[in-house]
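Up next is chain A:
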Amino acid sequence: CNVPSFRLDVQQGNAIDDDKVAQLREGMTARQVAFLLGTPQVKGTFVREDRWDYVYYHRPGRGASELRRVSVFFDHGRVARIEDTQAPGG
Partner candidate 1 sequence: QSYVIEDIEIEGLERITAGTTLTYLPVQVGDTFDDARSPEVIRALFQTGFFSDVEVARRGDVLVVIVQERPAINEIRFSGNRDIPTDALTDALQGVGLQRGRVFNRTILDRIENELRQQYLARGRYNVQIDIEITELPRNRVDVDITIAEGQVARIREVNIVGNEAFDDRSLTRRFESGVPRWWAFLSRRDHYSRQKLSGDLEKLRSHYLDEGFLNFDVDSTQVTLTPDRKDIYITINVDEGAQYRIGAVDLAGDLILPAEELRELIEVQPGEVFSRREVVESAERISRRLTTEGFAFANVNPVPEVDEETREVALTFFVDPGPRVYVRRITITGNSRTLESVYRRELRQMEGAWFNGDQIDRSRVRVQRLPFVESVNIETRRVAGSEDEVDLEIAVTERMSGALSLGAGYSQNQGLLLTGSLSQDNFLGSGNRVTISLSRSDVSQMVNFSVLNPHYTIHGASRGFSVFYQEIDAEEANISRFAANRFGGDVTYGIPLSEFGTLTIQPGFENVEIVTVADTPGEILDFIDREGNQYNLLSTEVSYTYDTRDSVIFAASGRRHRVGAELVLPGSDLQYYRLSYSGQEIFKLSDSYSLSLSARLGYGDGYGSTDELPFFEHYFAGGIRTVRGFKDNSLGPRDSNDDPYGGSFRTTGSVELFFPLPFAADNDAVRMSSFVDAGQVFASVDDFEADELRVSAGLAMTWMSPVGPLSLSYGVPLREKDGDETQSVQFLLGAAF
Partner candidate 2 sequence: CGLWSRDTTEPPAPLPEFTALGSPMTLWSRSIGGSGDRYLWQVQPGVTDGLVVAADARGRVTALDRDSGSPRWETRLGDARISSGVGVGGGVAVVGTLDGEAIALNLENGDEIWRTQLSSELLGISAVAGGIVVARSNDGRLHALDAASGSVQWTVLRTTPALSLRGAQVPRMLPGRVLASFDNGRMLMLGAQRGNVLWEATLAVPSGRSDLERLIDADGHIPVYRGVAFATTYQGRLAAVTLDSGDLIWARDFSSYQGGDIHSDSEILVMTASDSHVWGLDPRNGGDLWQQRDLRLRGLTAPVVAGDQAVVGDYQGYLHWLNVRDGGIVARTRAGSGGIVSRPVLDDGVLYVLAANGQLSAIRARVGND
């Protein structure tokens, strides 16, 4: 009998706030990015290029898990490219 038992709710990584992501602009400095989105929790180990990955992962007790990633690529300390797995409206 599948009894609605309590299942562990797992939340990991950074909270990604859509309107904060919308304020990201190329050319911003690292400090400005950190002020907007905080410190990235997944720092990567053997990273060749200068990039920050903001990962939000939520696995509720029941139902599908949610994963979103916003990566910020820097060139000489300035934001060069922004990747967002969940494009606005997506």
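Couple of notes before you dig in:
As a working rule, a contact is a pair of C-beta atoms (placed from the backbone, for glycine too) under 8 Å apart; a residue touches a chain by one contact, two chains touch by 3 or more; residues count from 1.
Picked so that all candidates are chains of the complex that A comes from, given by their letters.
Values in this document were obtained by computation on a predicted structure and should not be read as measured data.
Although all of 1 or 2 belong to the complex, chain A touches just one of them, candidate 1. Taken in their complex, chain A has these residues touching candidate 1: 3-8, 10-15, 38-39, 41, 61.
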